[in-house]
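Shown here: the complex without one of its protein chains, the others still in place.
This part shows subunit A:
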Amino acid sequence: MGLATVLSDPVLLGWVFLAAIVGMIVGAIPGLTASAAIAMLLPLTFYMEPLPALAFLYVIGKSGRYGGSIAAILFNTPGTAASAATQLDGYPLARQGKAGKAMKVATISSVIGDFTGEILLIIGVAWIAAIALKLGPPELFAVYFAAFIVIGSVIGKSVTRGLASAALGVLVAMIGLDPISSTERFTFGSFDLTNGISLVPLMIGIFVLGEVFSQIEERGVKTRMVPTGDSDAARNRLTWAEYKPCMPHVIRSSFIGAFIGMLPGLGSAIAAFVAYGEGKRLAKNPDEWGHGALEGVAAPEAANNAVSGPSMAPLLTLGIPGSTIGAILIGVFLIHGIQIGPTMFLTSRDLVFALFACGLIGIVMYGVIGYFGAAYVGRLIMRVPTQVLYPVIFLTSFVAAYTSRGNLFDVYVMVAAGFAGWAMRKLDFNPAAFVISFVLAGGAEEAFRQALLLSDNGLMIFVTRPIALTFLLIGLAAMFARIRSVNKQARAVALRDA
């Protein structure tokens, strides 16, 4: 039914098509991510109907993840962090004159991975929502707690700074009036702060302006593009015999990506590297990996795109964004008055399934455009001078931040967030953990306080309820596992240096 709704609406199809192109181009621009594009375009969607608005941003996220592979293969610079694993084999292939072939493998693998993730989402999401409906406040808080810990500790180089990013996100979310008692918190007497910090300017600052600040450090660095072999069509033609060995990797990686996508905060970069590592470990030709193996492009591309659909599952069922794109989409749901969470499948079922259908159509669209036009996108990006592109993005971020509420205070917030975003990247803090925690904090606090009202034993309610205790332990186990892994890596580096 969702597909019928979408296919019968040419305007909606037009938005999906536009999103497929915009996402691919943005994803392919080194340094610019799909999150940045979505954050910047978010205020424009306030003026659209809910379904086109959500579909537009959702498909940008999908095609943006794929677009990163174009830059990884052609420029040896991953367009997104998720494409860094693709670069390992994609760029050597391009240097061998097989850029076209590598991009075709990336496109097909991305489409298969994304499709697998989307189908798993469609099959599983209603089931997860039914379970989520049975969770009470103590269990919900435990899920939030696990999400905070996983998001803070698993992504990024430093566990301490990742967790500090999450704690900072919680503190910033506390600014304003307490939703229950209307007590002022962290307002320091400022009237503007009593309304709290708005999500949209914060995200535009962290993801867009922060990136503009970072790009100043890249001024003068020329990106070089490997020639795509139009003249060498034979080397760039992809046959079934060549793609067939990639299929087991693509299928395995799709499921790895889908599983990682369901876990809040891990994201497509981790999925891509896990899939690459697993693929190399199980490959018949591990020596070729890293030197231009087609399977080395297929595995990470399938995994990083398979994340996209399942990362929506915690968002739609629990209101917990699994990724930064999910965190941004929360803003769209809220602006259009749609309450996310398990009841959404009762109140807005048609909208949700139409959104999934848009996702499937978007995958087909970026697949077709990418298969035949990825090289042209690469050439187009080479023609756009970054010294003009980033000032334009700089100016757009100001007007986009203002547009969200028509308030100049939001623009100041965006500037502060932009500088903070740059500083966080520079100091190995984790901007994604900061923003996702900012989004989660309100729901987590509500669940925590409701749980305490239900409890006769205060905080003990969280350890006497088995599901709540399980999630608390999952969070702590993830953190300790990560600390152990970081320490192990540090010891290995120290031994090597010694």
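General observations
Following the convention adopted for this analysis, a residue touches a chain if its C-beta (ideal position, glycine included) is under 8 Å from a C-beta of that chain, and two chains touch if they have at least 3 such contacts; residues count from 1.
As a convention for this text, contacts and distances are computed from a predicted model.
Looking at the choices "Autoinducer 2 import system permease protein LsrD", "Multisubunit sodium/proton antiporter, MrpC subunit", "PknH-like extracellular domain-containing protein" or "Tripartite tricarboxylate transporter TctB family protein", the name in the UniProt record of the chain not drawn here is "Tripartite tricarboxylate transporter TctB family protein". Looking at A:Ile180, A:Leu334 or A:Ala481, the residue that reaches the missing chain in the full complex is A:Ile180. Of the options A:Phe213, A:Phe333 or A:Phe462, the residue whose C-beta touches the omitted chain is A:Phe213.
The hidden chain makes contact, of the residues A:Leu395, A:Met460, A:Ala477 or A:Ala492, with A:Leu395. Among A:Leu74, A:Val111 or A:Ala164, the one in contact with the hidden chain is A:Ala164. Considering the complete assembly, subunit A touches the hidden chain via residues 44, 47, 160-161, 163-164, 167-168, 170-171, 174, 178, 180-181, 183-186, 209, 212-213, 215-217, 219-220, 386-388, 390-392, 394-396, 398-399, 402-403, 406, 408, 411-412, 415, 418-419, 422, 426-427, 441, 444-445, 448-449, 490.
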